[in-house]
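As you look at this complex, bear in mind that one protein chain is not there, while each of the others sits in place.
Entry: chain A
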Amino acid sequence: MSGTFVGMPAFPKAAHEAVHDTTLRGNLRHATHTIRGKRAKAVAEMSDWAELREAGKRIKDHTLRHLDRYLLQLEESVTAAGGTVHWAADADEANEIVAHLVKMTGESEVVKVKSMATQEIGLNEALEAEGIRAYETDLAELIVQLGKDRPSHILVPAIHRNRGEIRDIFSKEMSEWGRPAPEGLTDTPAELAEAARLHLREKFLRAKVGISGANFMVAETGTLVVVESEGNGRMCLTLPETLISVVGIEKIVPTWQDLEVFLQTLPRSSTAERMNPYTSTWTGTTDEDGPRSFHLVLLDNGRTDTLADEVGRQALRCIRCSACLNVCPVYERAGGHAYGSVYPGPIGAILSPQLRGVSSEIDASLPYASSLCGACYEVCPVAIDIPEVLVHLRERVVEGGQVTTNGNKVVLKPAKGHAAERAAMRAARWAFSHPGALRTGQRLASRTRRLHPRTLPGPGKAWSGTRDLPPVPAEPFRDWWQRTQGGKGGAK
């Protein structure tokens, strides 16, 4: 498997392959079911969960609706605290800025905190091309990096690997990157964690440049927040001399007080803990404590295009907890790779097609990667109505219409693959607005019902291949209604 999502097949094809991988399905089922029960318990401890969820939603919505103002306020406060702010319109620009900043330090390696934004822009590959080696230090990211694999979950990118597979990857690959795995490594999680500790420690201790994302940025104070478990985040945020944080522009909250909402809802939603082991907050630089220089790279990369969509913009409220992945029946069976993006699962199905547009096959198929059961909306700590956005994006794929791409308004053509569906819908519209024709058609269908095939012909064949066609009743409903006066007549 290669470490890139470029040229991914559409979701149905990728998912079709994934559901036949019994190891993958077993791993995902085990992991998601474990966390589901724990999350429900952690949330049930909070009698005011509904109010916290509403406040989180409203804080994020308000920020998004005034994003220009809060971006300027953040820039001012970060600068006042000793940081330097850079603006990147897209992935390439962000990668160039980071590569340039690293080169200015004279270093050729960096340590990284797990960050969705840097995954999204393909920073590691871009740095590699500039001769800079980036070491992932989060345990799951390390597993993915060593296995030359792709992430499949927002919180636990290696969720598709079980302990045995992780042991094999460590034993085989660690020596390529530095300190080899201990001899006779077993697959107990404690030993695997110890192996990662030993392997990464030498890298932490010599690192001069750290790269991170951030969970939150506070506009009024210029404070950045990183929420983590292992301590690798603290290592990268405090030991190096230079810290570069790449953060999406939607990660802002207006005030310090706003953190009281998210520091309660995020840990319980993501790892089902009352609080994650470590949370670091920093405001610019501090004399003689931590990095001497701090750079914040503010990333757009499709976020303003998403913001321009009045229905779809709610996806920008996401705090990347991954609760929606853990409850999703489609994710549980298809796995994260099928989504063809660093953002898998329900949130990925609405985020990727908005950040990247729906011009590629995979992005056009993502809004359909759902049964619209709504479990994702139920658990979302910022109440993103994912089913609503999915339906909205399906409409966009089928009917086309005006969208914003790279800041420009363009008119999208309807997708080609949906011509038959559109023709069927047009026919249905005509039939429903011509009652006489509808009645004739329904009676004809009833009388010929013994002759109906069990499967549909033509393009409908694939659909009926895995489904039973509903039988046509002996008498159309409207005839029955008239004959029996709505059942009052006592006839059957």
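What we mean here is this: a contact is a pair of C-beta atoms (placed from the backbone, for glycine too) under 8 Å apart; a residue touches a chain by one contact, two chains touch by 3 or more; residues count from 1.
In this text, contacts and distances are computed from a predicted model.
Just by its UniProt name, which of "Hydrogenase", "Biotin-independent malonate decarboxylase subunit gamma", "LUD domain-containing protein" or "Ligase-associated DNA damage response exonuclease" is the chain not shown in this complex?
Answer from the record: the omitted chain is "LUD domain-containing protein".
Considering the complete complex, identify which of A:78, A:91, A:110 or A:249 is in touch with the unshown chain.
Of all options in A:78, A:91, A:110 or A:249, contact with the hidden chain holds for A:249.
Which listed residue, A:22, A:47, A:433 or A:466, touches the chain dropped from view?
From the options A:22, A:47, A:433 or A:466, the contact with the absent chain belongs to A:47.
Using the definition of touch stated at the top, determine which of A:116, A:143 or A:321 touches the missing chain.
In the full complex, the listed residue that touches the missing chain is A:143.
With the missing chain put back, one of A:76, A:273 or A:388 would touch it. Which one?
A:273
Tell me which stretches of chain A touch the chain missing from the display.
27, 30-32, 34-35, 45-48, 51-52, 54-55, 58-59, 61-62, 65-68, 71-72, 81, 87-89, 93, 137-140, 143, 155-156, 158-159, 162-163, 166, 189-190, 192-194, 196-197, 200-201, 204-206, 218, 221, 223, 229-232, 234-235, 237-239, 249, 254-261, 263-264, 271, 273-283, 286, 288-290, 298, 300, 304-305, 307-308, 310, 313, 326, 404, 407
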